[in-house]
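All protein chains but one are shown at their positions in the complex.
Here is subunit A:
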Amino acid sequence: MYEGPVQDLIDELGRLPGVGPKSAQRIAFHLLAAEPADIGRLQDALQKVKEGVVFCDVCGNVSAETTCRICRDTRRDVTLICVVEEPKDVLAVERTREFKGRYHVLGGALDPLSGVGPDQLRIRQLLQRIGNQVDGKDVAEIIIATDPNTEGEATATYLVRMLRDFPGLTVTRLASGLPMGGDLEFADELTLGRAMSGRRVV
């Protein structure tokens, strides 16, 4: 145990995800030795992340303005919405450069253990979005891209139930199975089992 502010800093850093006690200690002593200007920049960045970042009115992604860059982009297809759990999932799908529609960030998944139900997620906003036309066009397809784990699958099932009543709306779910560029022999049983049961006729 160190004394005073240094230990406080280590404790705070140790609370961050992915940072263990050893890393926290290392970062703390790095900061202790850093130039005041560097510390100032870090301080500013931390300050701004709470004050400056807003969530997009339309999709719920992190944004610098009231509407995010993707939702402002008129070249993107407004009839296509990809539903994800977290803002970092938007980034993951964006990296594919395959998807030209828009997003909807739920802000998590159904997780009764953590007290997260449908009201804590941005599901109501999604239903409103589907009900309203954008530029005179209806939403045609919802791609559900929640995580393929217990909570994500439950959220997907719930969304499918809620979206059934919209006439003419196509609802799809991301496929799950083998990673590209991998060898069959290195796939674990669960993934390979899923890929087997989700096989398709070619």
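Basically, a residue touches a chain if its C-beta (ideal position, glycine included) is under 8 Å from a C-beta of that chain, and two chains touch if they have at least 3 such contacts; residues count from 1.
Definition applied: contacts and distances are computed from a predicted model.
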What name does the UniProt record list for the absent chain among "DNA replication and repair protein RecF", "Putrescine transport system permease protein PotH", "ABC transporter ATP-binding protein" or "Acyl-CoA dehydrogenase family protein"?
"DNA replication and repair protein RecF"
Missing-chain contact, candidates A:117, A:179 or A:198, resolves to A:117
Provide the residue numbers of subunit A that touch the chain removed from this figure.
110-113, 115, 117-119, 149-151, 153-154, 157-158, 161, 186, 188-190, 193
